[in-house]
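Report on the structure given below.
Removed: one protein chain of the complex. Kept in place: all other protein chains.
The chains carry the letters A, B and C, assigned in the order they are written, with residues numbered from 1 in each.
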């Protein structure tokens, strides 16, 4: 399946909500996932919505359903989005609109926002968190919001974010796993 | 051109941000536009994004460009949206993402939101206003937000909203028109 | 009454929502009001909440009631606020909490936000607009949001904002006045 970038059995999924499949946004999302590798393993799966296309995302297709299954079964979902018109892109909302309100109830989500304007980045982040909560995801820590002019220092920013919030993310993922194991 | 529902020379455009072309949302948007007919004339044009489709809205097409031109040159733009996942639909964001940040600078916009949940309606309205402001529209009055269980009493609700806010909407549209005439 | 800075018969009120009575926020609010002088006359009244104090604002006092009357009868209310903790200050909310949900139904409000962080400025503005709408005010145009490092160029920023939005503000104020005159 082409939209899965590797064959890892890891449970981290990076959902790239950008119409281009070669976006800097996607790179930032993968950098955040890589930083969490100690906790979750080194090989996240990547779902590029730009590869699926807005037609299939509106209508549904086999590839879209496969992407939904990947996202739904993630332990940790990194949702990476650029800022378009003070919000996250329509292509990402198109994908999330298809999900049930409880679809991500067992998923811990970390939003990643890349923005030119810090004002618009704050507003887009607020909206991205609202929609992820509306499909049931748990968002235990603040999003990783990066201004584009800091891209050259991406490693330091990711490192600082992980140092501050990585423990909490890991704790929630493990707690949900244990709870679900108990429920089985 | 099929997506324009009539040949009126009126300057009111109803933009229906719903994937279906026969939505109740569209009907509510048209009811709000009709209520403003005394002010703006009886024949609004209607752009149904469901008729354009998410593929063309992502990629661009002749019909999409025509819809953009209609919206850009509206005096009054009624933007009608249902609530999907505590926000407005992805198909509407897809359309707005294509516009320039100043595209609607001469447009007065009135959001219309139809919702099952009043909590989600409030959050969707907040987000819809943010994106319309981000493409330059002026939003002089509170949105018309209707809960679905009030649909049977739509006329009374539209009438109350118009009685409270119709004057302000008309005043801003006329003021912008006069300003633009002066600038020519 | 000491909190009214002059004896103008003008109907513009600047409400300064800052605990200090000598804030830069207040100065920015007055600059916006002065820029609208052609439209509304040169002598706005100024209500400094810092002069009233948080004790009386919580409990009520003669001076607080006088301030409420001034604000309630403004034609145009400029609400100036700094950003504290990604929001507008508690002292301002204390004042607004006392008002009825319809208290400002005949008032056109223009929020003015002075901020060190543009991200927090955007979030504070969003919240300030929500509360002003919840007491019935009409907010026909985007707020004047200024980053502190632009204070030296305040006149240019105010001028640009007024050039873009002054006409709409004036049109709504006049329309509401005419409507109320008709209703009498």
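The rule is short, and it goes like this: contacts are C-beta pairs under 8 Å (C-beta built on N, C-alpha and C of every residue); 3 or more make two chains touch, one makes a residue touch a chain.
As the structure is a computational prediction, the values presented were derived from the model and not from experiment.
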{"item": "Hidden partner chain, touching residue among C:40, C:95 or C:165", "value": "C:95"}
{"item": "Residue in contact with the excluded chain [from A:27, A:103 or A:141]", "value": "A:141"}
{"item": "Touch residues of subunit A, complete complex, unshown partner", "value": "126, 130, 133, 138, 140-142, 165, 167-168, 170-172, 174-176, 178-179"}
{"item": "Missing-chain contacts mapped onto subunit B", "value": "117-123, 126, 145"}
{"item": "Footprint left on subunit C by the chain that the document does not show", "value": "19, 53-55, 57-59, 84-87, 89-97, 99, 101, 120, 123, 127, 130-131, 133-135"}
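In this section, only the chains that are shown with their structure count from here on.
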{"item": "Farthest chain relative to subunit C (centres taken as mean CA coordinates)", "value": "A"}
{"item": "Copies subunit C and subunit B - interface residue numbers shared by over half, same or different", "value": "same"}
{"item": "Whole-Å separation of chain centres (CA-atom averages), subunit A against subunit C", "value": "40"}
{"item": "Separation of mean Cα positions, subunit B and subunit A [Å, integer]", "value": "31"}
{"item": "Distance between chain centroids, defined by C-alpha means - subunit B, subunit C (Å)", "value": "29"}
{"item": "Touching two or more other chains - residue numbers and ranges from subunit A", "value": "120, 123"}
